[in-house]
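One chain of protein is taken out of this complex; the other chains stay put.
Each chain gets a letter, A, B and C, in the order it is written, and its residues are counted from 1.
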Amino acid sequence: MTSKKIALTPPMGWNSYDYYDTTVNEEQVRANARVMAERLKEWGWEYVVIDIQWYAKNAGSMRGRFQYIPFGYVEIDSWSRLQPDPERFPSSQGGKGFGPLASYIHSLGLKFGIHIMRGIPRAAAHGHMKILGHNETADMVADPGSVCRWNPDMYGVRDCPGGQAYYDSIIGMYADWGVDFIKCDDICNTDNLVPHSDRAYSRSFEIEMISRAIEKTGRDIVLSLSPGPAVVDESWHYHAHANMWRITDDFWDDWELLKGMFRRCEQWQDHVGPGSYPDCDMLPLGRIGAGFGDERDTRFTKDEQKTMFTLWCLMGSPLMMGGELTKLDDWTMFLLTNWDVLDMLPCRPRQLYRNENSAAWTALEPDSGEKYVVLFNLSDEPSELSVSIHSIWPRALAGIDLWEGGRIDFADGLVRATVAPHGCAAYRVTSTPKPWREDMAE
Amino acid sequence: MTSKKIALTPPMGWNSYDYYDTTVNEEQVRANARVMAERLKEWGWEYVVIDIQWYAKNAGSMRGRFQYIPFGYVEIDSWSRLQPDPERFPSSQGGKGFGPLASYIHSLGLKFGIHIMRGIPRAAAHGHMKILGHNETADMVADPGSVCRWNPDMYGVRDCPGGQAYYDSIIGMYADWGVDFIKCDDICNTDNLVPHSDRAYSRSFEIEMISRAIEKTGRDIVLSLSPGPAVVDESWHYHAHANMWRITDDFWDDWELLKGMFRRCEQWQDHVGPGSYPDCDMLPLGRIGAGFGDERDTRFTKDEQKTMFTLWCLMGSPLMMGGELTKLDDWTMFLLTNWDVLDMLPCRPRQLYRNENSAAWTALEPDSGEKYVVLFNLSDEPSELSVSIHSIWPRALAGIDLWEGGRIDFADGLVRATVAPHGCAAYRVTSTPKPWREDMAE
Amino acid sequence: MTSKKIALTPPMGWNSYDYYDTTVNEEQVRANARVMAERLKEWGWEYVVIDIQWYAKNAGSMRGRFQYIPFGYVEIDSWSRLQPDPERFPSSQGGKGFGPLASYIHSLGLKFGIHIMRGIPRAAAHGHMKILGHNETADMVADPGSVCRWNPDMYGVRDCPGGQAYYDSIIGMYADWGVDFIKCDDICNTDNLVPHSDRAYSRSFEIEMISRAIEKTGRDIVLSLSPGPAVVDESWHYHAHANMWRITDDFWDDWELLKGMFRRCEQWQDHVGPGSYPDCDMLPLGRIGAGFGDERDTRFTKDEQKTMFTLWCLMGSPLMMGGELTKLDDWTMFLLTNWDVLDMLPCRPRQLYRNENSAAWTALEPDSGEKYVVLFNLSDEPSELSVSIHSIWPRALAGIDLWEGGRIDFADGLVRATVAPHGCAAYRVTSTPKPWREDMAE
Partner (left out) sequence: MTSKKIALTPPMGWNSYDYYDTTVNEEQVRANARVMAERLKEWGWEYVVIDIQWYAKNAGSMRGRFQYIPFGYVEIDSWSRLQPDPERFPSSQGGKGFGPLASYIHSLGLKFGIHIMRGIPRAAAHGHMKILGHNETADMVADPGSVCRWNPDMYGVRDCPGGQAYYDSIIGMYADWGVDFIKCDDICNTDNLVPHSDRAYSRSFEIEMISRAIEKTGRDIVLSLSPGPAVVDESWHYHAHANMWRITDDFWDDWELLKGMFRRCEQWQDHVGPGSYPDCDMLPLGRIGAGFGDERDTRFTKDEQKTMFTLWCLMGSPLMMGGELTKLDDWTMFLLTNWDVLDMLPCRPRQLYRNENSAAWTALEPDSGEKYVVLFNLSDEPSELSVSIHSIWPRALAGIDLWEGGRIDFADGLVRATVAPHGCAAYRVTSTPKPWREDMAE
């Protein structure tokens, strides 16, 4: 309900899901964190996020049949609170949770995040387990009719004091551990198969409960909501209670998904602001898929990767690298550290047009006054694209190419470029005339 | 998939739900059965059906907060099979299940039915319990994403051999007990809040599994599906695998629900045949509501009761008395034993017309050749209604009033009557001229 | 509202659409009629139906741009009634309408049908033209908000006395001409792009108006409704007011459409009866497509043609040949005159099962007692299919192959056959043991 005080620029970091699925362990997290600290931190990458099922025993061991083992065993304390699986996260033993790991991440100058599922563990409800700070037990607080459609671990929480106490108890514990970022799943769109369904946002009250619980901790914790697509009609509510919300279902290295993101960004562009970000999802770049039994280099072409990275930055989307950082190749490193493109991040984006074959966007960086224009080729053929820029930025004379370097002049106020299939041409706009010597040389 | 061999006329009986909700016990069932045997059996009433949660401990004890206690304790055997709560059903002790009670019912010349929820107990899934006849345990067979929207007891079963084994194991046990009628709930329309939803019939394969399991027992067991409204587009599938299916959500003593039934009967009239019945739901007549904390005489007026009873019979709907039989009053007894109306039961119904204020139906009893015509007043005022009958039954001369007795002549082939608000005028058609003496007397 | 007295078996005939689109003329109609009379009549083919836009000038002359010329000129009398284009239908000159042509068709021992669009001509509304038998003019009777989504000729009629007078005036004129069959378009599903839309059946009152107008003529006129898919929830209303109604959108020579018909027949099988037929649409067989600029032999394989013809007959669908009769080839002639298959037409159909790859049906001919069973291979590979028959027809011993001739025995009550891709095996069931001599020969 208040102005945002944290995440005033879009969060940047790494998330374990795209490479590890449910299987990541402590050593792997630490290794990725070290790479981030050493190679990426100076460019603004700082969050290290452990994704789904860190509490699950034998996670991933039935991958051929189930992504999430149904009714599998979970690590849980006596207050119905899930704990890290001590086999995978040895430092958590003795009830320390993610505290030691968070400390390690912090010691590297980074921030620590975790994924949670909306709700209270089914195991707690069936076990009639206690809740810290309230006399009702989990079976009274859990809503037996509210289950996730794809993950079997939790029941939604009822809108009642015992439910708030449960959320207070887990978020308080996370704050004690030193958690800086919570990605809450099964809450942004609770029925993402049916567009505009009455149920798509039926658990909005649980977002409020979690937001309230975070506020009570007094700690700066970024709240990220999944999965998408978020419901445009509810944009105000996302703003009011969270810092970022997924505007798409899971995003992978597939051109159709990337092309579809242009429609989504079009819809959400007015809703970007400090501390409030429509989230285009993780970047499936570099080495991904191992936990899914399909380890591979991203299937995106280099042009598609540039298009994705440019769109995410232009749109002010959070940037969460999905690929394994210990296997970072030079090209991906180049992408992730292109300062000229990253510089767009705190922009006000505006789409100039979009059709089936191409799109163009501008952006203004409010503090610096930097201006940008990008042409996207959405077709399967190389295309000459152009857009009139002088009605937007009247003094624009030329652009500095963000990916290739070099300068192009805007003859007649027209930005014009031949763009590769699925690629883009991105420029920082300048009003400085071409220097004298260059003119002479021609 | 085969021609029906059982339930060749619509099942008639008593069901515990309308009076007892979840709380009925053995003595109460026996008492109702005795009344049926003594007073109703000769009119065709024969099924005694125990409705929902006979396996639940403390059922109804949290009525103010929950109809069904979430994650409550249930009686269950070591093969994941729910058993009667021994406190409420003492004869079930020692693993005898409903066997002794069924025997008692049978000894009265009646038939015995039970309600079940689609699926396998959640308790079995979370307890990783065994399944008779298959090496997979309940956690592998239960589908954690398939839960009933209003009852917390079960998980849907996956479409797999272990799932079929589970259904075979429970239905086989019911056959051993002597069950003659199974009302399976949460299966006829699995998403009854969203008309025409893709999910409304998403568990049709569980109907097939249960139907197959019944066939394997070799016992004649009527299969009744709930809740409604059944999905008209799937009528063939209901026919193929069940004997009756609810065409409405829960029906109570409310005129709006009764009025709405005319639209439903209109839609389903072509789907009535021996062994296959669109089911208009139980008759909330006489004394009802005790288990719901609202014990009362039915709120239907006498005219509404006649309308309901006539429509159900005309439509060939199963007749399940919902009111408490031990408190049967004379009027209700009169309704339930009006042979002239009951006689319509195995008819081929046909709606002649329907509008906002009235409707008319005919019916033909194929074996006897009896013909019927009924005028319904759906408005709130007394109305003179009429319908042309001679194009349907050209030799029709007069009608015998099914409720009042007496004869009316069809002048010009027109059936004409002044009908009370929400009431009906129902006639058996005759082609016999008025007898001489009556003529003389006038 | 009454029992059906006409079309007591499914109508069979020829329709000009599949070959001529909007362009058919009198000579072509007469030529097709002569072929029917000479070669097909004895097999039951009798209706000759002129499809859409017989009143339109220059119909088809802008085919590259429009199927129906928008705001094109139409032949119309002073009472707002469309008349045959006298250039294409010379015998209509002098206000004689289709009278002379109908007489000619009748003289061949055949019946005559026409297509009409729901509503009143837009030209009449804009011209404030008169209506026969009512003092309101067309502009008061036409509903300016009710237009067909694909044809520009008419406005829907308001539910008012002037509207009924208009329908009475055109149907009365058709009766005077000698019309035996009316295919009314844009009325069966008025919004066929949106399944289950409130608008899909929003003009049901116009069906009633037309039905009433037909009744007033006293002439036996079959009423056929288009386009589909008809709305299953409204099946009663179709029964009550029409003789046949399209259960599909336009059907063409495309396997996906034919495969989809199995789902539709499944849904509508209970609604077949004397005078009331779910209509699977015309048979795109032989030579088709000329008026569409794509003259061709049907794209259906011979197996697909047999499957189509068998399904239509089994289901009791009306049979309207779409191909040009003057170009009838031997194979198509064989299809259309296979008496063994046609013999199924007045059957009670019943689907035995259907899955993604195959389906089986039975049928009973109520009068003769003939029984049928058909196996359909819906897959792209030859398949051995089988179905148990003895629970349906216990005395069934063998089948006579309807397409190939010959007899197969039902060992163990199983009908078993290897069926070609998209093909069928169709049998008349017999309980006669194999004759002695055949046994000897083996």
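The rule is simple: contacts are C-beta pairs under 8 Å (C-beta built on N, C-alpha and C of every residue); 3 or more make two chains touch, one makes a residue touch a chain.
In this text the structure is predicted, and so the values were computed from the model without any measurement.
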With touch as defined up top, name the shown chains that contact the chain not shown. A, C
Given the contact definition stated above, which residue among A:Q28, A:Q351, A:N377 or A:T430 touches the chain not shown here? A:Q351
Out of C:V24, C:I52, C:A102 or C:A123, which residue would touch the omitted chain in the full complex? C:A123
Identify the residue among C:L82, C:I116 or C:C148 that touches the chain left out of the display. C:C148
Could you tell which one of C:I6, C:M140 or C:A420 touches the chain left off the display? C:M140
Option touching the unshown chain, where A:S211, A:Q269 or A:N377 are the choices: A:Q269
Quickly run down the residues of subunit A that touch the omitted chain. 1-3, 195-196, 232-233, 235-236, 239-240, 266-267, 269-271, 351-353, 388, 391-392
In the whole complex, what residues of subunit C lie against the chain that is missing from view? 70-71, 122-123, 125-126, 128, 139-140, 142-145, 147-150, 152, 194, 197
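Operating definition for what follows: only the chains that are shown with their structure count from here on.
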How would you label the subunit B and subunit C contact, same or different, if same means the shared numbers make up over half of all numbers there? same
Let me have the rounded angstrom distance from the C-alpha centre of subunit A over to the C-alpha centre of subunit B, please. 52
Rounded Å distance between subunit A and subunit C, as computed from the means of their C-alpha atoms: 56
Chain-centre distance (mean CA atoms) for subunit B and subunit C, in whole Å, is 39
Per-residue overlap in subunit C, given as positions that touch at least 2 other chains: none
